[in-house]
Every structure is written in structure tokens, then in C-alpha cells.
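All protein chains but one are shown in place.
Up next is subunit A:
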Amino acid sequence: MRTSKRVRAGQYTALLAYLVFLAFPFLWLLSTAFKPPRELASLHPTWVPRDPTLANFRQAFEEQPLLRAGLNSLLAALGAALVAVLIATPMAYVMARHRSRLSRAATGWVVVSQAFPFVLVIIPLFLVLKNLRLIDSVPGLVLVYVVWALPFALWMLTGYVRAVPVELEEAAAVDGAGKLRTLASVTGPLLAPGIVATGLFAFITAWNEFFFALVLLKTPEKQTLPVVLTHFLGAEGVADLGPLAAAAFLATLPSLVVFAVVQRRITGGMLAGAVKS
């Protein structure tokens, strides 16, 4: 198919417009993070800081307990990812391989859980966790995140399991391997990349999560990064822009890096999960 020059030019213009739209807020964040206060106060801000500085980063760490918050976020996200994958993988296996009422109910839950307004779930969860004395604690948050990450984890993992041919397992069974042996040495290794991708995705979701953390964590030393970031905002309009931008940029780095690694697998997994059984 030939495309005329004029159409081509139009396509490139459109693509360029998209690129600008997608990129400019992030570039502006970067630029703000490296600007000294004098330039931030200027009525004619520039794209590239004239006098780039790291002072904003230092100030950000002085103003808010960012390290502590980063550690909390890391614990919450790692805990949630590990537990979610650990309990979702066996269930996804059953859902993919064994058509039963239970599997159908679980699939139904996965879909319905997308429609909950969190507020309907968070009030009872708040009361339950309070009774368990898990409120205002990172382990309590991990519990919530695990359940919150489960629908998507199940969805993706079910797709990955389906992608492993049943015939392989049958062949192993014919060769005399037991069920556990088959799972460990045939299905497991083939599933491993999918499990890792799912875990990393759960990590990002938990690392980025704000609403549950805002409601459940009250003590400043226990709060996660997104919650601590909002402390920079202070009263309307008086936010200290430099340190705010610096802290926001730092908080984004881990999820950006992880996401860049798994993006391809995640989109693949979403589609795999969508394949009709």
C-alpha cells in the first residue's frame, strides 16, 4: 500500500503532537526539580534551568521523612507482590485448568471487583483491621494490597497458565511423573516469566497506591511515599515547588524502571488472560 506524501506528513504531525502532549508535563517536573528558588519565583520560567542545582533534593529530604517513607513503600509493595503471587498462582492454575463452579465464581469476582467503589470496601476494612489492631501498620496495609492486587494477578496468571500446553503435562504424567513433580519441573519453569511479570506489576500497583494508605496510615513514620508527598502541598498554593518536584521525581523512579522492564509482558498477559476458554 502506498501512502501519499501529504498523508505521511499529516501522520507525522499528529504523532509529534502526541509526543509533546505525553512528554511535556514530565519534562516540566524534571526542569522544576533542578531549578533554584530564584528561578522558580521568576515570572518567566525557562525549560532548561539556567543555574541547575541539587538543593531541592536536599531540602526535600530535610522537610519530610522521605527515606523512612520510601522504606515503608518498599516493604508494603514487596510484601504485597510476594504474597499475592504466592497465593494467586495455585488458584490461577485451578481456574485455568479446571472448569468448575468455583472457577466461574472466581472469574466473576475478578470482574465484579473492578466495579467496587473503594469507599464501600474501605469502611468495613477499616473497622475489621481496627479490631485486629492492624490499623496504622504496614502489615495491615500489605493485607489490603494483596487482596486489591489479586483480581489482576489472577487474570494475568490464568492467561499464562493457559499458554502452557496441557499436552506437556499429560506427557509428563504418561512418563510416570506425579502431579507435584509435573508442576515443579514442567509447568513451573514455563510459568516463571509470567509469575515474575505479575509480581512486578503487583509491586508497581502497591508502590503507587494512595487511597488505602491515606485512610489506614495515620502516624507520619508509618506512611508510604504517596501520602508523604501530599504533605509537601501544604495549604492552597503555598507549596514549595522545588522540593515538591524533586521528591515527586524520586518517588516515580522505581515504578518507571520496573515498568519499563515488564511493560511488554504485561500487555501480553492482559491479552492472554482475555483469550476465551
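By definition in this document, a residue touches a chain if its C-beta (ideal position, glycine included) is under 8 Å from a C-beta of that chain, and two chains touch if they have at least 3 such contacts; residues count from 1.
Note that contacts and distances are computed from a predicted model.
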From "Thioredoxin family protein", "Arsenosugar biosynthesis radical SAM protein ArsS", "Transporter integral membrane protein" or "Cytochrome b", the hidden chain's UniProt protein name: "Transporter integral membrane protein"
Touch list for subunit A against the chain that is not drawn: 1, 3, 7, 11-12, 14-16, 18-19, 21-26, 28-29, 32, 40-45, 86-88, 90-91, 93-94, 97-102, 106, 109, 113-125, 127-128, 143-144, 146-147, 150, 154, 166-167, 169-170, 173, 179, 182, 204, 207-211, 214-215, 225-226, 229-230, 232-233, 236-237, 239, 241, 244-245, 248-249, 251-252, 255-256, 258-260, 263, 267, 270-271, 274
